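Missing here: one protein chain of the complex. Every other protein chain is in place.
To keep things simple, chains are lettered A and B as they appear, and every chain counts its residues starting from 1.
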Amino acid sequence: MFKAVIKSKLFKSVLDSLASTVEEARFAITDTGITIKCVDPANVLMTSVSLPDSAFEYYKATTGLIGLDIIRLQDIVGSSDESDNVTLEISEDNRLNLSSGNLKWTISLIDPTAIRAEPRIPEIDLPCMVKISGPEFLKIIKASLKVGDHIRLGVTDSTFVAHAGDNLSGVTAKIPSSELLGFRDGEASSLFSLDYLDDMSEASKKVSEVQLELGQDYPMRMLFNLNEAVSGSPVEMTYLMAPRIEQD
Amino acid sequence: MFKAVIKSKLFKSVLDSLASTVEEARFAITDTGITIKCVDPANVLMTSVSLPDSAFEYYKATTGLIGLDIIRLQDIVGSSDESDNVTLEISEDNRLNLSSGNLKWTISLIDPTAIRAEPRIPEIDLPCMVKISGPEFLKIIKASLKVGDHIRLGVTDSTFVAHAGDNLSGVTAKIPSSELLGFRDGEASSLFSLDYLDDMSEASKKVSEVQLELGQDYPMRMLFNLNEAVSGSPVEMTYLMAPRIEQD
Partner (left out) sequence: MFKAVIKSKLFKSVLDSLASTVEEARFAITDTGITIKCVDPANVLMTSVSLPDSAFEYYKATTGLIGLDIIRLQDIVGSSDESDNVTLEISEDNRLNLSSGNLKWTISLIDPTAIRAEPRIPEIDLPCMVKISGPEFLKIIKASLKVGDHIRLGVTDSTFVAHAGDNLSGVTAKIPSSELLGFRDGEASSLFSLDYLDDMSEASKKVSEVQLELGQDYPMRMLFNLNEAVSGSPVEMTYLMAPRIEQD
């Protein structure tokens, strides 16, 4: 049993942030909310969204796991007015009915066992933490994309450092802890693919505070509240991205 | 003899609405206005615009039939300021002179007998009528385009019903007569190509009232005032679209 009403604008943000990673996703439904976890085909980026029941206008569900076509849902929610709500309901013949305004859609569920499950993530300990505004982070990523396809992110001398390019030409951003929105000191430096960071910084570009957790040649965790632009309960968006091995 | 002055913005709307159907069109000129009728190469959609002399800033003409290159005219009117007027005049050596601001264009007429004439339309009786706002109609068409290439439009139980897709997945809009801007009850249901409706709903997307006339597996007539956004006399835009035969 599942029936929920969600703001169209929030649902759209959720789907957009997933669509850069996968085309189909597994929605884990409980009576207190929905969690969606997915991993990209290359196994580099794990994306996870937690939608607590308080983020919905209405929410009533029993526990279950369903598979949904993210691209198809994006199309549907894109057809609704941003200021409207979208009503989601699973019918008795196991299809998802969506409605918004005068429009009503029916789509088939996807067998969740046919969708790749996310890998089990070992606990990872990331010593450094940096909080930065979404627009500032986007600016660094966009500037880096002009000079290469990977970026080194790190913390040294109580400063957040980003560098793309080689020794002869490149771009560097250095932001001292005093200018950051949050900071946990340490030594960190890891290389990441800008392809993924481009999508991630686009997803967070209007967010006032993005949290980056970094280690030494280690994955990066990125967190932000996807629901900031919309009113209401926080919706935690988490990315975990594998580092790239330095080419010598 | 033909000389007319028309608001650039209105002339642009007329040309845009024709350009989705044909590249060349026959303009039937009389002393009381201009009528342009054309049919698309596949013979599915007949488009007709009536520009009464009152829709012009100045109008003086004797009866005649001329052929014009719609795409070329679109380019020219696109180069003029929307807030300006365009002056049209047929010269003695049978060319069309256009002027707007400091710019003056000369283009050749096309022999109207070289342009396909519109077919003679038998009187058709369409029992049902639905009036809906342009933005609402556009929304239904755009949502339908995401799920298929045809749409069923009809009236049943005093409700306007649009459906695209198949039984398993699709989109439905149901608008009861009480929420419509105008309504003539009956039973109607016909299938149409979304390709054409996409152009038609784009042309009427800012119009406050679009009239749809429908029957049972029968053509649809769609009417609206193309001059609503501009001030001045109504300019009637009429589409007559053949239904598609249901695939079984």
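In this text, a residue touches a chain if its C-beta (ideal position, glycine included) is under 8 Å from a C-beta of that chain, and two chains touch if they have at least 3 such contacts.
Remember, it's a predicted structure, so these values are computed and weren't measured experimentally.
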{"item": "Chain not shown: contacting residue from A:Val5, A:Ile175 or A:Ala242", "value": "A:Ile175"}
{"item": "From B:Ser83, B:Asn102 or B:Ser178, residue that would touch the chain that is not displayed", "value": "B:Asn102"}
{"item": "Residue of A:Ala143, A:Leu191 or A:Ala242 touching the missing chain in the full complex", "value": "A:Ala143"}
{"item": "Those residues of chain B which, in the complete complex, touch the missing chain", "value": "75-76, 78-79, 95, 101-108"}
{"item": "For chain A, residues in touch with the removed chain", "value": "136, 139-140, 142-143, 146-147, 165, 168-175, 179"}
